[in-house]
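Take a look at this one; I'll ask things after.
Removed from the display is one protein chain of the complex; every other protein chain stays in position.
Letters A and B mark the chains as written, and numbering starts fresh at 1 in each.
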Amino acid sequence: MTVDTLINWFVTLGDFPVLSFLLAVVISGIPLFLVMALNAMIAVYVERKVSAFMMDRVGPMGQGPGLHAGKWGVLQTAADAIKLLVKEDTVPETSDKFLFKMAPYIIFIGAFLGLAAVPFSSTLQVVDFNVGVFYIIAVGSIGIVGIVMAGWASNNKWSLYGAMRSAAQIISYEIPAGLSIIIPIMMAGTLNIQELIAFQSGSVWGILPNWIIFNNPFSFVAFFTFFISAVAETNRTPFDIPEAESELVAGWMTEYSGFRWAVFFLSEYANMLVVSGLAVAGFLGGWQSPIPGLFNTGLWGLFWFMSKLGFLIFVMMWFRWTFPRLRVDQLMHVCWKVLIPITMFNIFGVGIWKLIFG
Amino acid sequence: MGVVQGDQMILNIGPQHPSTHGVLRLEVMTDGEIVSQIRPHLGYLHRCFEKHSENVTYEQVIPFTDRCDYLASMNSNFGYVVAMEELMEIKVPERVEYIRVIMGELNRIGSHLLALGVYGLDIGAFTPFLYMLRDRERILDMFEYTCGARLLYNYMWIGGVSHDLPKDFETICTDFLDYFEPQIKEYNNLLSFNKIFVERTADVGVIPADVAVSYGVTGPNLRASGVKWDVRKDEPYSIYEKFDFDIPTGTGKFGTLGDCYDRYWVRMLEIKESIKILRQALKEIPSGDVHQALPKKIRPPKGSVYRRTESPRGDLGYYIVSDGTPVPFRVKMRSPAFTALSCLDEVSRGWMISDVIAILGSLDIVLGEIDR
Partner (left out) sequence: MSRYFQNIYDTLSTLLTGMSITWKHMVNIKRDNVTLQYPEERWPRPERNIGFEHENYNVIRSRLHVDIDDCIGCLKCERACPVDCIKIDTIKAPTRGEDIPDVKHTGETSNGTKKALVVSRFTIDMSECCYCNLCAYPCPEECIFMVGGPNSSKHPIDYEFSEFDRTDLIYQFAKKLSTEEKENLQKPLPEAKA
């Protein structure tokens, strides 16, 4: 339910604008939180199974409902969640206690806010901002503050390393991400996400859907640069140097255990959802079906969006289990010397293309 | 209060760490990311191997030698047994020599597979580790079929081996080799030629040939720096002279000569050479009685012997002093990984912490051998 519809419905009940606004925000925040939690549970299960299948093993398995971990191990994530909740809450003695406790929630806020603008279907979106794309990119930077806080407050050299590297990485990779997402904005002429998706309706040559990725070669390359920068934004391999397991134990998350770690985890997967959602909306046609004209109404929109999102998240997991990780200076080299020139050249090319071909 | 250097940080890659290969403590002085000095602290795995061997008889030392280099324990047994047979002047039957070479080379493949897989894990690639371990399991299954144990065998005895090969061992081993050779291509496609891996390891941690020789580094680490030295060819023992195989050396394939990628690549090539030796040995193995030359009572004459053999990590040497009793007077093991670790400080000056992990992984150390 979008916040606007809720407020309109409250107006029919009576005239209390401030209270109705607050109620509408809270009521639409609850399904968002549920989406976040559900996404984390399913994504963790899928990640473990996918990684296992790629490594010739089976991952978490069970023999039936109620025994061990359920058939095919579906109850494993639920068991993990319960374990994390009942774990002992350790706060290091020499750490900065206030910052230590605040840090997970700041990262959580960054991911949660971004989720508010992701269009799950033509009607299912919490708020339809006029500047949706800009809002998501802006809000995505809040997470850095939390990461640096976590690294500093742990009073641990390993965490500090991880936090510093992560800060440099996320700030640098915002630039190619922003430059790549300019291409759909240039072509559609608007920052509003729903209008961006509506621009991609119809078809090209009758069979190919009119998605921005198929429009011209420059936007095809732009999709890949956006995707690579998105993977770097979320600290996933091959860019997971901040939480590099074999070098820094667990990087900036070393001192966190139990529920606080669960909050980090939740926000990492929510971040993946947000950037994949933006990629799908900007380049792959959002909730529109790949067969132009058919299956485009109502709940089908949700189905197409979820499947495209699922595919992109699967590709992110595929990357993680196949490639080794980059060293910090090589990461910076890729960002500043390879991705940024390519994206700038792309913008130039799309501009010329639109001028010539209209 | 002493002088505090404002920009120097002492970082402890401690005994418990996911990628030091065993319990090793490295005290690293860095300024931010660039390393200026490393001090390794050893001794967390010291189990008094040499002191134990002064209190047990000669054949009871063999389970202890297994546990020093636990990833290549057939080769550790081999080294000890060859040294003892030189001291006691025992000539073992031909079949025993062939069996020992087969087991030694199979264990060399297993140890190299583990070293390469764990190196991939240090660099961040999780999947090749599992593939290599899956193939190593098949080698361990073959060992289990022959002598019952999977990791610590106690197989090579003074004067022979403990059990003869089972009847269908030749077929099983040849089937394994036929299955395994195409897998090497898969490993290369997945990890060795991967651009990210090459960028991480090429030109990193170069050990020039003269530095390597002056520190006493041996084995694949030395061969990767360009020096063609292998104990199997230069001071041959057992029946290695009968086999036709080359010694792969580093060529600076993707970077400079003697960098981490060369050490990785030399080990990959050595696996191929071991497969060659195995195929020749399996074809030519004669029949015979393996327990023929086992001495009734092991009482070597007074004297001492030092003999080197080639283990997957380098030059493994045993110095045995006997005084005529069934209990040795002194057994000393010269460990190749110890000298490899000693050159870590010089090689990693000026590199970053991620590179220190990469260099440590490429040296392929086993703490059991270093600390004994």
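Criterion: a residue touches a chain if its C-beta (ideal position, glycine included) is under 8 Å from a C-beta of that chain, and two chains touch if they have at least 3 such contacts.
None of these values were measured; they are calculated from a predicted model.
From the options B:N154, B:S225, B:T249 or B:S348, the residue with contact to the chain not on display is B:N154. Check B:F64, B:Y215 or B:Y318 against the missing chain and you find that the one touching it is B:F64. Residue in contact with the omitted chain (choice from B:T146, B:T201 or B:T309): B:T146.
Touching the missing chain, out of B:V56, B:A293 or B:V321, is residue B:V56.
Mapped onto chain B, the interface with the missing chain covers residues 56, 59-64, 127, 134, 137, 141, 144-149, 152, 154, 162-164, 166, 168, 172, 175, 186, 189-191, 193-196. Looking at chain A, the residues touching the absent chain are 50, 53-58, 61, 63, 318-319, 321-323, 338.
Just so we're on the same page, only the chains that are shown with their structure count from here on.
Chain A and chain B, compared by their mean Cα positions, are separated by 45 Å.
On the side of chain B, the complex with chain A involves touching residues 9, 11, 17-19, 33, 120-127, 130-131, 134, 190-191, 194, 196-197, 199-200, 352-355, 357.
Interface residues of chain A facing chain B in the complex, by the touch rule stated above, are 51, 54-57, 157, 161, 237-238, 240-241, 244-247, 249, 321-330.
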